[in-house]
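Here's the structure we're looking at; comments come further down.
Just one protein chain is left out here, and the rest sit where they should.
Read from first to last, the chains carry the letters A and B; within each, the first residue is number 1.
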Amino acid sequence: MVKSRRDFIKISALGATGVAVGSNLIYADGDKHVKTDKQPKGPYKQPSELTRTPTYCEVCFWKCAGWIHKNEKGKVQKITGNDDDPNSNGRFCPRGTGGVGMYYDEDRLKTPLIRVKDKYGKQTFRKASWDEALDYTAKKLRKVIEEHGPECIALFTHGSGGKYFGNLVKALGSHNIAAPSYAQCRGPREVAFIATFGDGLSSPEPTDIRDTQCLVLIGSHIGENMHNGQVQEMSDAIDKRATIITVDPRFSTAASKSKYWLPIKPATDLALLLAWINVIIEEGLYDRDYVEKYTYGFEQLKEHVKNMTPEWAYGITTIKPDVIRKTAREMGHASPSVIIHPGRHVTWYGDDTQRLRAVAILNALLGSWGRRGGFYIPDKAKVPGVPHPEYPKPSRTWRDAMSGKYELADLALANGVCDATIPDPSLNCSIKAWIVNGTNLVTTLPERQKTIEAIQSLDFIAVVDTMPMEITGFADVVFPECTYLERYDSLRVTQHREPTITLRMPAVEPKYDSKPAWWIAKQLANRMGKEEYFPFDTIEEELDWQLKQVGSSLEEMQRIGVKKFKRQYDDLYFKDGEDIEFNTNTGKIELYSTSLEEYGFDPIPKFTPHPEPPEGYYRLIYGRAPMHTFSRTANNPNLTDLMHENTLWMNPIVAKEWGFENGQKVYLQNQDNVVSTFPIKIRVTERIRWDSVYMVHGFGHANRKLTRAYGQGASDSELITKVMMDPIMGGTGMRGNFVTFLTSKPVKEEARS
Amino acid sequence: MREELIVSGRSNPLIDPHLEIWEWQIPAYLFLGGLAAGILFFAGLFYLRGREDKYPTAVRVAPVFVPVLLAIGLLFLFLDLKHKFYFWRLYTSFSIESPTSWGAWTLLLVMPLSVIWAALYIESVFPKWDWKYTWAKDAIKFLSGYKREMAWGMVVLAIILGIYTGILLSAFNARPLWNTSILGPLFLTSGLSTGAAFIVLLSKNKTERHAMGMIDLMLISIEVALIIHMFMGFKASTRVQIEAADMFLGGQFTATFWVFVFSLGLIVPAFLEFMETKGKRIPFYIAPSLVIFGGILFRFIMVHAGQLSRWLY
Partner (left out) sequence: MRYAMAIDTKKCVGCSDCVVACQTENNVPHGYARDWIIEVIDGTYPQLELEYRSERCNHCDNAPCVRCCPTGASFIADGGIVKVEHDKCIGCGACIAACPYDARFVHPEGYVDKCTFCDHRLEKGQDPACVAVCPTKCLYFGDMDDPNSEVSKVVKKRKFKTLIPEAGTEPQLYFLI
């Protein structure tokens, strides 16, 4: 069968064939919430003229709880933190504070859109009513189910609404549910920590930074990475004069706060970690009792690292042996109040699980797991889910397309689902329909061409988003979700020192013709005969029911926003000499991993060198700017005010060699001859090594409908065409790409965005 | 390497990346104010010294233009205001430390004085002028009796006005280039010099032209001395003032300032005037035109460059 290719539609083409839809149609299906409850419940008067409604932030996945404040005219004025919230302690980060811009952004998606072909065969979007868009989607999904089975539906999601779409997809009979926050983010870390301690880290990470005496940051650029609680606690640690050691090829903000900055040659961190382990063992700096009582495989480890001396590592990492020794001693002296931070976005060079294993081992040697100033034991409230019939068991999943690889992945791989979508004669079925909620896959996944190829092979793709982001241009149906300030979502139930639950409720009516995810999912479920999986008419009823199970109520939560519970465990840390059974094969902390061995991987990490940039090329590294989240804030009026483009950090030596000046614009070309769509301004700065260039991820948007973001800076994503796969869990290592500079764009066929 | 940047992308209009709160209106206004001050000064001075007949252009003709110059100047000032309809607030208070306030009030006094003086002499410019109303004629007759007092007032206010045009800038400690006490006398001298040049341009009387030319030559010499003194002062001062001066000594304003303002606006006209005294025949309007041109450019450059100069911290 010949597939009709999906043209990328700039949503600007929309007006041409747009069909105006009377707004009365929106409510036509008699939804209780939207129709009868025009004014959201609450809000409650503050002592000031502002009124506030509780929410939790959706600008990143730290999910801080806060308040949306409205002025006397009922307009959203500002968002602030909730003092009772352990994730934010009443203080939002700049992105959360600037979250108002998500709501006010006039470029938002405004109505449902359906892809149509005009009589010349040109594809455009036409505006549609919700009924039309939902009916159409239900029809298409039913067709996929009939022709290929429900397992051929997949959901990509990154965000709160994912829960409801997840329920829908599971109700239909598929378990292909993936988030980019696993194989493009923290997956290797989870696998490595589970392999070592029998437990992953999850989010927020239970790092006891506020009480630590020594914080070791390997890449994790806290301060630019604005994960709120960590930034706050790092500041507390600075106040308490903790020693900070930062390993980063770039003089990050954190590096500038550190006693030691180790400007490591990129891609060599594992050698440094092994050398540290060597010093700590050789000099007896480890926590003997702890290692003896809780760990497995110390002798093998000792034998393994015997020759991995600082001198050995120096040749690989460019970090001087005495610095390696000194820093190892700092950690040893602080033990167990020391954190070798696991980082979060750790999919770097393909050996990431092993690098994170080395991090875990180092923490284990220093006895920081379960100790004050190390890693505390988090707790989480138990809130029962809504009762529903059992989900049908799918006969296949995306894993079947992996031919037995990546079995240690504990969550779905977004790239794996993508692979499983590209037809392959060896598979009896490939995925045929995608629902994409709150993830801009085109800029989020590396190897853009592959993502697009997968999309092209689909029978149907629906995208739920708030903004006309790149991914919406590939959709058959676009559902405009209202922003988090305009909706209810599922409760936030995250781990922390204290268990809490948090409510998000709408402060204002949805703007334009947008709707909340729960409503969209429920409408689709109704149309597909799965209403029994959504047993409540409105989300308020559902939330109220859930809250009553834990002794609260919707009314109470609307007032307080955050409710704290008592810990189930009576202590944050291991007690002295406590007997502990770890969730590993040996019941111990595995310095030597029996499960990795079982699956045929190195039970103790080994260093293998990675390719280095060829002559005239530089390693492309990327990271975060404190005022933006990936691509999702690139058009936010409040945040573009703070930073509207990214720059290319370049060492003065490199600039001089090329004759570049500060502020000059260049195009980037990578090792596969992919040229950036837009030029980027050079920032000549001493803050980076000369073998690498750095840029902030999330810029260089190519959709003109994003009026503030269009053409601002360059996109790292489009230059990441080479992926270094993690053989253990399928993470996509993204830092093995090299770029060179072009002062003008080569004249050739422009790559489609 | 030292790198300093604004992280949050602050880009307040008119402030970033460098100050440009004052565009053309203020330098134009300062020039017109200085010119008006120069004219009034000579009118008052020569009147008081009984040289009205010897210097008729200075006393009778040139001052008739002053109200117009001031009106245009005030219009420019008004155009510069960003909150225009609150203009009247200038006259609901007097702020002793504010040069702007001094300027506003000085103008309030100078304006009527110059209008009256112009009225008294309007016939010398427009011989067919006729005060249609008898009350006007009566008023003119009445005021003619106070010329002496008015002349005194004009001389004093002209000096205040002339100095004010310089003090307005030099009061700003925040802008190193302006932060020099020489700017007051310098702008006063420059104002007088442009005033003298203006008179020369209007004058049909050779002796008057010659005398004003001599005065101008003297004023230009003082100006040159003050300018050199000013830059020496900067060079001997703090780092920021050295940097401010460097904009003129090798920096971006070097050519414009030394070629156009200093050479064409001061040295060349001085030379021409000097040659004239030696009896060389040079068209009389060249030197004063250059002086006026130099005066205008000087103010534009000083206002612009001053806003570029800043404290570093």
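Just so we're on the same page, contacts are C-beta pairs under 8 Å (C-beta built on N, C-alpha and C of every residue); 3 or more make two chains touch, one makes a residue touch a chain.
Remember, predicted model here, so these are calculated numbers, not experimental data.
Peer 1: Looking beyond the chains shown, say which of A:I688, A:I720 or A:V739 touches the absent one.
Peer 2: A:I688
Peer 1: Based on the whole complex, identify which of B:L30, B:L45, B:L70 or B:L90 touches the chain you can't see.
Peer 2: B:L90
Peer 1: By the contact criterion defined above, which parts of chain B meet the unshown chain? Give residue numbers in ascending order.
Peer 2: Those residues of chain B that touch the unshown chain are 1-8, 10-16, 19, 21-22, 80-84, 86-87, 89-90, 92-93, 95, 97-101, 104, 171-175, 238, 307, 310-311, 313.
Peer 1: In the complete complex, the non-displayed chain touches which residues of chain A?
Peer 2: Considering the whole complex, chain A reaches the absent chain at 47-48, 77-81, 90-94, 97-98, 100, 223-224, 226, 228, 231-232, 234-235, 238-239, 251, 253, 256-257, 261, 263, 626-627, 637-639, 641-643, 651, 685-690.
Note that only the chains that are shown with their structure count from here on.
Peer 1: Just how far, in Å, is the C-alpha centre of chain B from the one of chain A?
Peer 2: Comparing mean C-alpha positions, chain B is 64 Å from chain A.
Peer 1: Using the touch definition up top, name the residues of chain B that touch chain A in the complex.
Peer 2: So the residues of chain B in touch with chain A come to 1, 3, 8-9.
Peer 1: Across the complex, what residues on chain A touch chain B?
Peer 2: For this pair, the touching residues of chain A are 627, 641-644, 652, 684-686.
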